[in-house]
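The complex appears here without one of its protein chains, the remainder shown in place.
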């Protein structure tokens, strides 16, 4: 079984997730600038989640570029990742509508954590299929970034819960910036 | 006519179905944990339906992998399957919003039953086109799982209607778990 | 420029149109059968429009199967067709929510008419590009069905407007059944 249709389906789901998130930006009824400005927390949440879905698409793209063959386990690990990503419009909307309140910010962090773990699981599944000498294993190496990010999300969640939601947010924004750099290790392997 | 565009279109529809279901998870206006917890039936319904659409995508993927050629009848049998799947966001939402009440649970079961029958019909259509000696016929064999699942859905529907909605749900969850195992018979044939 | 990406984009748009139409089937708040039954006009409208989008996808598929090359004019004729199809969720929803009242039924007919004309225009554009000796021209021949359907829609619209909305609906259903038969002429040419 080859990875083409897995890619196509994932692209479809990711494209829809990234686009329906904008539906949480509800059109205000008044044409005033004040009505627009009031949307800033929803807008900022949207920007951050757009960035995150973009990062996942980007890295997913890189990962599948070195994956020719998929099996049942990989298909389900991929659906598992898509499941957590599909909850992002919900957790983003909740956080945006409540001005980065404690509960919603923690949930957003948990959602990001679940996505990170699901991504790591998918990576492991593909490596298990290709073997430790396979292309992906060679490309990700020890995968420090992949192993450390769950820890960072946990720190962010703890900060948001125990101290300041905004401190947690700072961590989530930081992680997005760290991941913005595409996986050059894989790029090198393909190149 | 080859099966590539049929796959692409089905992938698109399935990707949208699986993603718009999350829109039924309405963002609560309060940032409280209580508001979040109140969503559990909608969330569980979403998980189950996500699983089901994932299963259908997975098996559809396997089925089309041994189908090179499609005709008008197959195109319509495929659209017929997509039609019933497209109603899942509705029946899932109704069931979730009403705490697994009798009527909505029965309707959900009927929807699953219709999907199962439509899938079987599509399988038959492809086999009719390839001949009983074709790849798909060889792969599915007597297709016990495909023939028995409608019966199980009927039992679940009857239990939900006559006895306890939750007993019916147990059957629907069980069937999802049975189907989670991808069609190894087809995988063997392709491999 | 080849027709692959035109197909992919059209498939995407058609897949979304066919799926978001189901969002007009609003989940009722009560778990009663009465609440479900009250949805019958919305449901029937959905079935009819699902059928129509399926028909357009099917014929579009056949048409592009004999079209290797596209130019700017064809791209825009295709977007023009997608525009009218994209209004179907709206006109379907309006008709369903108003129990097939006169105004909405007439608008639905006008929408179908616009789609039929746009489809014909696209066909002509492709034939103009391929030449009258081209594959598509040979496949559609005099295209009686394509030329007559606008007339039928006009009759249905007139009946709905001047006499009974249901009489117009009968025409629209009839046309769907006539078109359900895929374009065997093209199928013969490809085969």
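Every chain is named by a letter (A, B and C) in the order it is written, and numbering of its residues begins at 1.
Quick note on the criterion: a residue touches a chain if its C-beta (ideal position, glycine included) is under 8 Å from a C-beta of that chain, and two chains touch if they have at least 3 such contacts.
What you see is a predicted model, and the numbers here were worked out from it, not measured in a lab.
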Touching the absent chain when the full complex is considered, from C:101, C:117, C:155 or C:170: C:101
Touching the absent chain when the full complex is considered, from C:5, C:68 or C:147: C:5
Residues belonging to chain C that touch the chain removed from view: 1, 5, 8-9, 12-13, 15-17, 20, 23-24, 71-72, 75-76, 79, 82-83, 86-87, 89-90, 93-94, 97-98, 101-104, 107
Missing-partner contacts on chain A, residue numbers: 7-8, 11-12, 14-16, 18-20, 22-23, 25, 27-33, 36, 47, 50, 54, 57-58, 61-62, 65, 180-182, 184, 187, 190
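Note that in this section only the chains that are shown with their structure count from here on.
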Magnitude of the superposing rotation for chain A and chain B (Cα, nearest 5°): 90
Inter-centroid spacing, chain C versus chain A (mean Cα positions, whole Å): 37
Per-residue multi-chain contacts in chain A, two or more chains: 12
